[in-house]
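With one protein chain held back, the other chains of the complex are shown just where they sit.
Letters A and B name the chains as they come in the text, with residue numbers starting at 1 for each one.
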Amino acid sequence: MTIVDPAKSNMSVTAVQIGKQRGGPPLTQVLRKDRWWLQPALIVFGLSLFGIYATWAAFRNGHYYAGPGLAGGGRDYLSPFYSPCLADVCNSQGQYTGWGPIFGTWWAISPALLILIFPLGFRMTCYYYRKSYYRSFWLSPPACAVPDAGSATPNGKRKRYTGETRFPLLIQNIHRYFWYAAVAFAGILTWDAYASFRFVGGYGMGLGSLIFVVNAALIWSYTLGCHSCRHLCGGGINKLSAHASRLWLWKNIASKLNARHQLFAWLSLIWIAFADFYVYLVSSGMIHDPRFF
Amino acid sequence: MSPESATAVEKNLQMRLWRGDAEGGEFTEYNIPAQEGEVVLDVVHRIQAEEAPDLAVRWNCKAGKCGSCSAEINGRPALMCMTRMSTLNIEEPITVSPMRGFPIIRDLVTDVSFNYAVARRVPAFQPPKLAEGEVFRMQQVDVDRSQEFRKCIECFLCQNVCHVIRDHEDNKESFAGPRFFARLAELEMHPLDTLDRRRLTSEQFGLGLCNITKCCTEVCPEGIHITDNAIIPLKERVVDARYDPVAWLGRKITGKPDPTPAAVAARFAPETLAQQQEARSAGRIGTHPETSGAGTSR
Partner (left out) sequence: MAEYETHIVDVLIIGAGGAGLRAAAEASAMGASTAVVCKSLLGKAHTVMAEGGVAAALGNVWPEDNWKVHFRDTMRGGKMLNNWRMAQLHAQESPDRVLELEQWGALFDRTPDGRILQRDFGGHRYARLAHVGDRTGLELLRTVQHRAVDVGIEVFMECKIVRLLRDSEGHVNGAVGIWRETGKFIVFGAKSVVLATGGVGKMYKFTSNSWEGTGDGHALALWAGADLIDMECIQFHPTGMIWPPSARGLLVTEGVRGDGGILKNRDNERFMFNYISDYFKAETSDTIEEADQWYENKRDFRRPPELLPRDEVARAINSEVKAGRGSPHGGVFLDIASRRTAEDIKRRLPSMYHQFKELADVDITKDAMEIGPTCHYIMGGVRVDADTAAATVPGLFAAGEVAGGMHGANRLGGNSLSDLLVFGRRAGIGAAEHALSKEGTVTIDQEQVESIAKHALSFFDNEGKENAYAAHQALQNTMQELVGIIRTESELVRARGELHDLNERAKVVSVEGHRQFNPGWHLALDLEAMMAISQCTTLGALERQESRGGHTREDFPTPNNEVFGKVNMVTSMQGSEVQIRREPLPVMPPELQELFEEAH
């Protein structure tokens, strides 16, 4: 008497059988008829554009602060790429933080290169951006039911796919630490939005103030909708009903914003570049920042 | 009949259905008049009844509730019974191929036993002990999350589309696939389950292989947010248990035990389970391979 042949009784615990003939045409043949390539193409375009702009902005090392000395009326606008202010240019009058420049004058390289590590780290490890760059840059896969780059090697041999199980992609698991930093940065950018209402001679409001408020709002919306944030708010708890405040945070803040994470990822990205560019234009005197009151 | 239906009736559909088996196959074109209000499965059935009685197709409820008629329609993984013809461009030929992530049985039918093999390895719900006469008390808000995953109809479209196994057959040995991450998330988030499944999920079901490209969510006919609500929360929980350096350091300093010791995971290792199953079957179910019998094979 022997055991039922596992291959015949489909239900036994057996090692999964691999390598059997699949149905349909070969996987490398794409059967989709829609424009599946459009989305990855747009993402490549959008992220590349931002990359180019960010590089230029980071190495610019100038015109990132429209301060009190601005011709035609003092402002207190600091580019988000250069915030918090490390160099003394924005602290010449001790106004910005009240405690003077953090680094002082000896720092010669663009402070943005230091600062951007954090927001870039946050976004690089963000679950949404991971999806988009794995799809559009890695082609892993470029679209659903379209073969991924690893399966399409010309010699027919497939690359071993290890996902996020090995270094360096294993690092993606520390996303939450970048989130902690991102919360600090969101706080700083909120301060910047407040500071943008300070004018020489008292409070006021310019177009720049509006841009900074929107910037802070978008950054918060993106940061608080982060999957790690959702987990820390309450996602890790099974009996949420026993934790009323965390339930509220999880349900009404993190989960709601998380549902629009992709939207806020893009809006905040575009807007931060726009805010920087606006400061550049005002600071360099190319445009005049209209003041509402 | 409404006026717009009259025009629809005159249209001819060009259906390109995959015909074949493990030996090979090809798309065969069937031309059949369009009828109003049909879904792809209706058309396939009409072809079966009128032109190709031996056309193999798997289906059951025809209402999007059982998840049997999974296929790839114009290359997109979908249920045939829930894809209305009116959503497709019938000016062009419509291709229907079997799910290409699984081995072929015949025509549109694939061998989905991979999924049943994985299902056997998922440790069942482990209830807490109840006192005599006591019943479970759970708040709706606490069961909401797991209920979402229990909507799963096991159509296996997510398993089919996931490139981790679709494009890398060898990963089938170490990767459970989105359907089972939803199942594991359901159990992990169950307010009364007593087993910590985090290490298992990572080590034995291959959660780390997922690169969250969301195709599972995109094809899910039940609209389950597999990636955002199951996989990513599981990844975060695994970080708590395994990767968070500060949490790890904290445990080392305070002497707190590992929340998911390797011993728990070992209990559910595939080899252990296979041995158990073998022991169970050997004692109970016998087979007589020597018995020969009826029928000439065709």
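As a working rule, a contact is a pair of C-beta atoms (placed from the backbone, for glycine too) under 8 Å apart; a residue touches a chain by one contact, two chains touch by 3 or more.
These figures come from a predicted structure and were not determined experimentally.
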item: Identified contact with the non-displayed chain, of B:Gly24, B:Pro53 or B:Pro257; value: B:Pro53
item: Hidden-chain contact residue, picked from the options B:Asn12, B:Asn31, B:Gln139 or B:Thr272; value: B:Gln139
item: In chain B, positions touching the absent partner; value: 21, 35-39, 42, 48-50, 53-68, 82, 84, 105-107, 109, 111-112, 116, 119-120, 124-125, 127, 135-140, 143, 146-147, 150-154, 187, 190, 193, 223, 276-277, 280-281, 283-289, 291-298
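The rule is simple: only the chains that are shown with their structure count from here on.
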item: For the chain B and chain A complex, residues of the former touching the latter; value: 18, 20, 22-23, 25, 27, 72, 74-77, 89, 92, 95, 97-105, 107-108, 110-111, 113-114, 116-118, 120-121, 139, 141-142, 161, 163-164, 166-173, 188-191, 193, 206, 208-215, 218-219, 227-228, 232-233, 235-240, 243-245, 270, 273-274, 276-278, 281-282, 285-289
item: List of chain A residues in touch with chain B within their complex; value: 1-5, 10-25, 27, 30-34, 127, 130-131, 134-135, 140-141, 144-145, 147-148, 150-151, 158, 160-165, 169-170, 173-176, 227-228, 230-231, 235-236, 238-241, 247, 251, 258-259
